[in-house]
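This report refers to the structure that appears directly beneath it.
Just one protein chain is left out here, and the rest sit where they should.
We call the chains A, B and C, going by the order they appear; numbering starts again at 1 in every chain.
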Amino acid sequence: MTTIKDSIHGYIEVDPTAAAIMDTAPIQRLRYVRQLGTVQLVYPSANHTRFEHSLGVYHLASRAVEQLGLGADLSERLRAAALVHDVGHGPFGHQTEPAIERHLGRHHDEIGWLLSETELGTVLVDQGLDPDAVAATVDGRGPLGELVSGALDVDRMDYLVRDAHHTGVPYGTIDHDRLVYALRIVDGTLALESGNVASAESALIARTLMNATVYRHHVSRIAGAMLDRASERVLSDGVVAPERFARLTDEELLATLADHEPTADVATRLRERRLYKRAIWARREDVPDRFRGLEYDRTRALEREIAETAGVDPTAVVVDSPAEPTSPESRARIVVDGELRRLEDRSSLVAGLDACAREIWRLGVYAPPDALEAVRDAAAAVFDVTPEIAP
Amino acid sequence: MTTIKDSIHGYIEVDPTAAAIMDTAPIQRLRYVRQLGTVQLVYPSANHTRFEHSLGVYHLASRAVEQLGLGADLSERLRAAALVHDVGHGPFGHQTEPAIERHLGRHHDEIGWLLSETELGTVLVDQGLDPDAVAATVDGRGPLGELVSGALDVDRMDYLVRDAHHTGVPYGTIDHDRLVYALRIVDGTLALESGNVASAESALIARTLMNATVYRHHVSRIAGAMLDRASERVLSDGVVAPERFARLTDEELLATLADHEPTADVATRLRERRLYKRAIWARREDVPDRFRGLEYDRTRALEREIAETAGVDPTAVVVDSPAEPTSPESRARIVVDGELRRLEDRSSLVAGLDACAREIWRLGVYAPPDALEAVRDAAAAVFDVTPEIAP
Amino acid sequence: MTTIKDSIHGYIEVDPTAAAIMDTAPIQRLRYVRQLGTVQLVYPSANHTRFEHSLGVYHLASRAVEQLGLGADLSERLRAAALVHDVGHGPFGHQTEPAIERHLGRHHDEIGWLLSETELGTVLVDQGLDPDAVAATVDGRGPLGELVSGALDVDRMDYLVRDAHHTGVPYGTIDHDRLVYALRIVDGTLALESGNVASAESALIARTLMNATVYRHHVSRIAGAMLDRASERVLSDGVVAPERFARLTDEELLATLADHEPTADVATRLRERRLYKRAIWARREDVPDRFRGLEYDRTRALEREIAETAGVDPTAVVVDSPAEPTSPESRARIVVDGELRRLEDRSSLVAGLDACAREIWRLGVYAPPDALEAVRDAAAAVFDVTPEIAP
Partner (left out) sequence: MTTIKDSIHGYIEVDPTAAAIMDTAPIQRLRYVRQLGTVQLVYPSANHTRFEHSLGVYHLASRAVEQLGLGADLSERLRAAALVHDVGHGPFGHQTEPAIERHLGRHHDEIGWLLSETELGTVLVDQGLDPDAVAATVDGRGPLGELVSGALDVDRMDYLVRDAHHTGVPYGTIDHDRLVYALRIVDGTLALESGNVASAESALIARTLMNATVYRHHVSRIAGAMLDRASERVLSDGVVAPERFARLTDEELLATLADHEPTADVATRLRERRLYKRAIWARREDVPDRFRGLEYDRTRALEREIAETAGVDPTAVVVDSPAEPTSPESRARIVVDGELRRLEDRSSLVAGLDACAREIWRLGVYAPPDALEAVRDAAAAVFDVTPEIAP
């Protein structure tokens, strides 16, 4: 057993299989992909990486399989899946996910291709693991795949606490110890034992509050949207192949953007934190239905329309209309009076949290400071919203 | 300036007026009144006291008056009120409050009598403070009294974090730094500046979750109910005068109970943690309206009725039917779009949290282990509930 | 397995044997004995108890026996010994230890008498444990007794971290996780595996710094010395039998002092924190050899002499000349280059720390404020020291 010191879980014992997996290039690459992408432009301490998070998820999975008393083979597969679960993330994690999906047709949880194309697959086989089964587990399929990706997964238990520790925002401090202790297998599915409604709610609450103050902070959203447009450009221009793009580190992507003239300005702006500003920041109730959760093509067409009206370059307009929020945690199962129930059926909080998530939804239109006024007027007309910036 | 090290706030600077107040016997007594009463029987680390909490509330008040830019006189009064705000608590704090109210007719926030009867009042006068004004502030009245007792008070900001630190339960970890920074006076009333809905919600959430896991834990409720019945007995029997009772420490009360034959058994049970058990533990929806939030006389009559039916001594039955929950935090004011709003009007969470508070409500009937079965059957009949113990 | 939430170690799993032991009156009593006695008069948050500490020591012992791969019987004995290791402490722990030794002839680590006289012994037998073997282990004797009481014991690992958490003083934050991981049995004795000199030093450093800022703080020493004199009086006056005295709680002792006229004043002074002050506070190098580490009878004779010279009541003079400091941690064994060495032979820090411990040694003479000047002059003459108060 190797032990590694972690800022969240203290000493983490790493079994030999996991140690071999960790030593591969695809996992080592995660040292250079920040867990929260551009959030560090708002919370300067948020520089933790997907590598340390992966190690933390592995640790919680190890404790969970022990708690559940699982057999050796399944335990090993679950631990391995926990360790590699984020290997499919591109640079800046979720923030380049849409661009990768458009060009590669793959979600970050689909890691089969990575296993077959890199040494990672070979190492799994060498360690007696079936790469397909590991890939399925990462995608939440197969026996107890839900432990790695599901309503009660250890991914969530790690990132909420870790993000809280590294941003300094306390809302994510859930009681992951208790959640792991409370895990049970009931009727073949993962559930929390009786008496843990409050713990299950706390994870849901933590994510809702972290969304409001960290994950969906407007400065990070602006930077993320700028990054998406520039990523699209280097991909469309053939500067970098999609398969290669998906395996860049954060900094390699910035270097790629800096080296391509049409995206060089965005690279400098991100580096020096000279970001676009909010021209429009509109609440859900003020935005017509048809403008919520816009498809990508429609988004780009609207950007061009606004740019034309405003008389500015199309790259000077970024429209950001995210999809409606969802809350997977609310489907967590919990034992109540000896029966299995969904959290949402037992918790009086879930509806409130869903409403809360809708409350923080915003339509954003962003532009460089010198084009802000023109873009605001044009966008207000296009979206039929009043141009004030709601807080 | 004296500085005192605190486990929550680090170094606390104590001004000379506060230092003089701290040196009085009524404040020193708070060293011997646990902040959470019998909760230590569930969470063994929860031994923090109302003394250190008072110091913490004083510290947050000091920072708040500075943040708000208040004048010297008002600042001094608010700081003093923060420091003495808990001086009216009897032994075990809230857990003997009903007994004290029955016999003394006073709530713990009414401290006027204490100021006039003890050296505390003299010290306040010596320090140039008006005891009546300080007493009014503690009661939430007068200029900015709401800072000490109100929807956004510093009392709450301290105890949630302190209770989390000392129990080891993380849900109370609100961002008190941000709440204090966000305080504003708008139209003469305390409010949070724009952009702090999530922070305000976090305090409400923290209390709801701490209620579910700590404050309303059934073991602590059982011990508290046993304490109330024994307190009633020593007061009714004239063993100790109400004015004296209200100023006992936790341990002095236990010693008083131990020395009086009819209450000696309860004292030993509390000391050795051999508590009554739950005969009935019924959800709100299973309990007829007329049995929720029972008046004290009615409660005692029901206990006698159940005891008679069960054929046990009346002291072997304790009925615990608390009042409906309230949430003062939901009335906190917050600036939204330049206007003052109530949190409950802006937060989609408040309704969910109110429902959640109703969810954790329980009717309890408690009895010694050897009388449990008999009391359960008798109580189930009297309350018309099924005798299962809901979790 | 029962689980209990602790502020330091999170969830602690308690095995059935330990649960039965915990439920006995002698262990429950530890809820009412503060870990740091009168230190709460300096650090108001230091109200943690020997009960929660005992639980923490049990937890570390559980992890250590697992780490060392010990057999079931020895493991159970060590865990039980860890849990009961402090049961022999009198009220205020170390602060009444000298009085108890004078009157009862027993050190707190000798718990055999307690096991035979209380239900604790019976419960141990019921659980298949040998009370004599458990008592020997608590005293550091028998197989791996050093894990409970020795240079690398789990007692120390818990209290340094717990005292830091509850006082707010950070110096005690040693890496107990690493120390437990590093435990090995080499040649039948407990040792740290190679590469852990820094970890071993950290425990020694932590205690040295905690001594300087917390454990030997003059305010706590004054209160402790006052307590000792009053304890001596109630014991000498036969107010309470030594066996009974040794089993009082903190508050029961204060009540006992308050009820006896000659000690009532001290009880009130401790309660209201109106303590004696330093008349003399002299460094080691300024105090003649013969006055360092005074025997008790000599101490009391000197107090009478000073009182007479000063013309004050003998109870108005307290002389406090502690023994020379020792450092058991420096004898911890550690593997270096494959061989077993003492930490003091490998660590360049040990000598420095020993000197540091001598540095903070002080001779104190304490008196009530109104007798301070008279006592100072008399004591300076008796001890042949200059009367300044060194910081």
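Note that contacts are C-beta pairs under 8 Å (C-beta built on N, C-alpha and C of every residue); 3 or more make two chains touch, one makes a residue touch a chain.
Computed from a predicted structure; not experimentally measured.
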TODO: Have a look at C:16, C:170 or C:311 and name the one touching the chain we're not showing.
DONE: C:170
TODO: Consider the whole complex, including the chain that is not shown, and state which of C:4, C:148 or C:349 touches that chain.
DONE: C:349
Task: Listed residues C:1, C:125 or C:198, member touching the removed chain - done: C:198
Open item on the list: Given that one chain is not shown, which residue among A:94, A:107 or A:271 touches it?
Closed with: A:271
Open item on the list: Please output the residues of chain C touching the missing chain, sorted low to high.
Closed with: 169-171, 173-175, 194-195, 197-199, 201-202, 205, 208-209, 212-213, 336-337, 347-356, 358-360, 390-391
- [ ] Determine and list the chain B residues touching the chain excluded from the picture.
- [x] 3, 10-11, 177-178, 181
- [ ] For chain A, enumerate the residues touching the unshown chain of the complex.
- [x] 4-8, 10, 23, 25, 28-29, 31-32, 34, 40, 43-45, 47-49, 51-52, 55, 165-169, 249, 251-252, 255, 271-274
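Methods note: only the chains that are shown with their structure count from here on.
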TODO: Average the CA atoms of each chain to get its centre, and name the chain whose centre is farthest from that of chain A.
DONE: C
Task: chain A-chain C separation of Cα centroids, rounded to whole Å - done: 50
- [ ] Calculate how many whole Å lie between the centre of chain B and the centre of chain C, each centre taken as the average of the chain's C-alpha atoms.
- [x] 33
- [ ] Going through chain A residue by residue, note those that touch at least 2 other chains and give them in order.
- [x] none
